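The other protein chains are all here in position, but one chain of the complex has been omitted.
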Amino acid sequence: MEALTNERRVEGYAWMTLTRAFDDTMVAMWKQGRGLGGAFSQRGHEAISVAAGMALGPDDVVAPMHRDLGTYLVRGMTPDRIFGNLLGRSTGPTRGRDANLHGIGDLDLGIIGFISHIPQALPTTLGVAMAFKMRRQPRVALTTVGDGGYTSGATHETLNMASLYQAPFVLIIEDNKYAYSTPLDQQMRSARFAEKVAAYDIPSVRVDGNDFGAVYDAVSVAVDRAREGGGPTVVEADTMRMLGHAIHDGAEYVPRELLESWERRDPVRAMRSRLADEGILTEDQLGAIDRTAHDKIQSAVAIAEAAPLPDPATLSDGVYA
Amino acid sequence: MEALTNERRVEGYAWMTLTRAFDDTMVAMWKQGRGLGGAFSQRGHEAISVAAGMALGPDDVVAPMHRDLGTYLVRGMTPDRIFGNLLGRSTGPTRGRDANLHGIGDLDLGIIGFISHIPQALPTTLGVAMAFKMRRQPRVALTTVGDGGYTSGATHETLNMASLYQAPFVLIIEDNKYAYSTPLDQQMRSARFAEKVAAYDIPSVRVDGNDFGAVYDAVSVAVDRAREGGGPTVVEADTMRMLGHAIHDGAEYVPRELLESWERRDPVRAMRSRLADEGILTEDQLGAIDRTAHDKIQSAVAIAEAAPLPDPATLSDGVYA
Amino acid sequence: MSENFGFSDVEASSGRFLTYLEAIAEAIAQEMKRDPDVLVLGEDVGGDFGGAFKVTRGLAERFGDERVLNTPIAELGFTGMANGMALMGLRPIVEMQFADFISSAFDSIVQFAATAHYRWGGAIPWVIRAPSDGGIRSGPFHSQNPEAWFVHTPGLKVVAPSTPADAKGLLTSAIRDDNPVIFFEAKPLYRSIRGHVPEGEHLVALGEAATVREGDDVTIITYGSMVHLAMQAADAVADVGVKIVDLRTLKPLDTEAILEAARATGKVIVLHAANRNAGVGAEVAALIAEEAFEFLDGPIIRIGGADTPVPFSPPLEDAYRPSVADIADALKTLAAY
Partner (left out) sequence: MSENFGFSDVEASSGRFLTYLEAIAEAIAQEMKRDPDVLVLGEDVGGDFGGAFKVTRGLAERFGDERVLNTPIAELGFTGMANGMALMGLRPIVEMQFADFISSAFDSIVQFAATAHYRWGGAIPWVIRAPSDGGIRSGPFHSQNPEAWFVHTPGLKVVAPSTPADAKGLLTSAIRDDNPVIFFEAKPLYRSIRGHVPEGEHLVALGEAATVREGDDVTIITYGSMVHLAMQAADAVADVGVKIVDLRTLKPLDTEAILEAARATGKVIVLHAANRNAGVGAEVAALIAEEAFEFLDGPIIRIGGADTPVPFSPPLEDAYRPSVADIADALKTLAAY
């Protein structure tokens, strides 16, 4: 585990800021009609996705989901490629084949592209972990699932096998209180996920998903355990989906007070003030990071919007390897 | 709950004896080549299947599985009909359409016919329970799953929804140590099922599955709770599959010592000696029960073997309701 | 949207106009009112939200949360639950959030529901509503047309309406049918077409195709959103007399209507949005090649999706999907044959 030095925290803040800037810009573009198809805002998940990405080693593999934008960025998928995918450009990782964040895999970056069908990323990621185990490689596979995906059968099958085979597998449960319009209490009788996974004899820990340091430490411990042959771990991240399920969704079903209380816990601002309060960065330095993020995203959008759409003649390319 | 009087215990012994007699005869027939297709012996499961059947009320519905022969008998499916199904006769509950115990449903008897695909009986039975709840009927739905079926995704989805909706649903987990050739320790890291279902906030109890009284009491408590609106319960029955997975399977993979230790706990003999030791029945009376069971099965076989095979002209009858 | 689903009927006919989506919602509400055994279940269907497409909006308020039941993400489990409800005589209407997710419920449909009545007489009177079809830039997992999997599976019924009136009439019949019926809604039509829909009880029998355009030269056999493209192509090729048969029910197929049309024109195009390879159109073409062979005056042309996942980007999806031009070309080819 790489200790969470102040440098790492600053790095984390920069990634979280970039993630937030991407998200804000994407939301604005889609509202302006500059988007294509649907898009998912991950607002509120920055600490989880960035910390998860940073806690992994370069040879580890991750299958991020639809709210894990920060993980893609930390792993080296550039904003212009992701915007390219969102806009159906031939420069996106799926060359216009898959939508929004779906399928933006790149094995060179150790990223698996996910499919809509929840929670398919779980057994897939377990298989990656099993490959590492069988090859005696000190590598770890990580993925995430939402509170909604937790109730799906493949979650149970995967957790049982991950424990049975003691695979180097880490699962982050993103407890963001809703599955689309359905609140936790309409998904399961109780939502103490960390206790639930005891049924699989898998160690788990619950953390404040809006606290970058807490997530980073918890995931790092889990990754180290997996790497050292200690088997799977579940990290339960307590957080909140701050916007609708997707951009078209106004989320009127979410009580405003709930959003306000979580707004006060905004992960990016929280990180920012910590760095300021602890005197690690000056306001100028923080502002510089924010501006850099903003500029990177603007140029990424420009690159993506200028990129060509795929040639229809390529329709059938790549159906088979 | 109907108290377990001595009369009930004698009744239970009679059903267990009938179940065992059916099983012995079936195994012998199949070994002699008088069978058709495959067949599953339930030897060792008599206490569970009979007690479960007896603990249910007349209006309750049950989806017994492939080791629950006793439940079918207690619910009123006659041995000749079941043999008729095993032998592909038009007199079986599936009129020659489904094999062995598969699909021998009869809604007039409150029995749902199961399919091979494990554990499909779970969500189906939950749906039955939900129908009772929605109609405000004081009825209960019960099914069983093996240790193997427990690891399948639909088990998780069903237990979560049964708890979420507080359905009048009872599940018996038949922990008989093997799923086909696969021992418990190759199915899951630990097999404390009662503890596992705490993940769903479902009350559970572990009982000696070879002790008729223990199973009867546990299932009765569960059924009463469900009937009174107390929601689902899981009963974990500790037992052993005494023969192969199916008749063709010699089960060489099962350690002989394990079988011998369980043979000493044979549920039918255990019940018999209790009734004798407690002076509830004399040896003559017990012998009479045994002979009656034997005779009933012999005549059932005769009836079934004399019954006609289905008319090929009926092939397409009943595809649609 | 890449296609104009504008439905001539909107201009043409008179009276009460509803969108395809409104017609579906009306059928559900009317049947729930008529029969207390009818209920709705699925992800996000309940409360004020009323589902991803808002089809069930308002039902919870009117009929209570228990009859408009929100489920966890567990298609296999809640469809299996619907099997049990149906065995007890309830008539669940299961909403798949998108037809693409019906594969997650596969065992509960093709193994249990499809076989229960044949095996032991257990009737399963449910309807699965599956918002299907593409053309609206939704990518590989929100654009699928999986009907062929179910048409091949004995024991199911499969329906795919093309107009608001048929959507209401077929859904009403499906709800009252005692068998498992998969109802494929063409989501590109939800709000893009309006049509006259009878106000009260309206039943369209399952298993009956409709000839929606008469013509003597070439028959187009199709269903769902493609009916509208076929209409446009026929208009575009005015000199060819085009008969259009809207199958409406895909299982059981209206074989008589299919063969009659094939015999009448001797030239046939089979058209659907689903990928062409081993699709429902293959069954229709094979049926004609076997039963109406002597009447054929030309090859049976099939037009369908490419043998690829449904791609997201406009140029790719447009290349994937049958177009008015593809149909018009086939009409000209056959007419000239």
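By letter and in written order, the chains are A, B and C; residue numbering begins at 1 in each of them.
In this section, contacts are C-beta pairs under 8 Å (C-beta built on N, C-alpha and C of every residue); 3 or more make two chains touch, one makes a residue touch a chain.
None of these values were measured; they are calculated from a predicted model.
Among C:Val110, C:Val197 or C:Leu247, only C:Val110 touches the chain left out of the display. When you scan A:Gly12, A:Pro64, A:Gly113 or A:Gly244 for touch with the missing chain, the hit is A:Gly113. Check B:Met16, B:Met77, B:Ile118 or B:Ala141 against the missing chain and you find that the one touching it is B:Ile118. When the whole complex is considered, the residue among A:Phe22, A:Phe83, A:Phe132 or A:Phe193 that touches the unshown chain is A:Phe132.
Interface residues of subunit B facing the missing partner chain: 36-38, 88-90, 94, 96-100, 102-103, 115-118, 148-149, 151-153, 179-182, 186-188, 252-253, 309-316, 319.
Although one chain is hidden here, its contacts on subunit A can still be listed: residues 61, 93-94, 97-98, 102-107, 112-113, 115-117, 120, 122-132, 134, 141, 153-154, 157-158, 160-161, 164, 318-321.
Interface with the hidden chain, as seen from subunit C, comprises residues 100, 103-104, 106-107, 110-111, 114-115, 118-119, 140-141, 148-149, 151-152, 154-155, 251, 270, 275, 277-283, 285-286, 288-291, 293-294, 296, 298-302, 306-309.
The criterion applied here is as follows: only the chains that are shown with their structure count from here on.
Upon removal of subunit C from consideration, the remaining chains are still joined by touching into a single piece. Among the other chains, the CA centroid farthest from that of subunit C is the one of B. Rounded to whole angstrom, the centroid-to-centroid distance between subunit A and subunit C, based on C-alpha atoms, equals 36 Å.
Distance from the subunit B centre to the subunit C centre is 41 Å, each centre being the mean of its Cα atoms. For subunit C, residues touching at least two other chains, in rising order: 72, 74, 76-77. Residue positions 153-154, 157, 160, 164 of subunit B are each in touch with at least two other chains.
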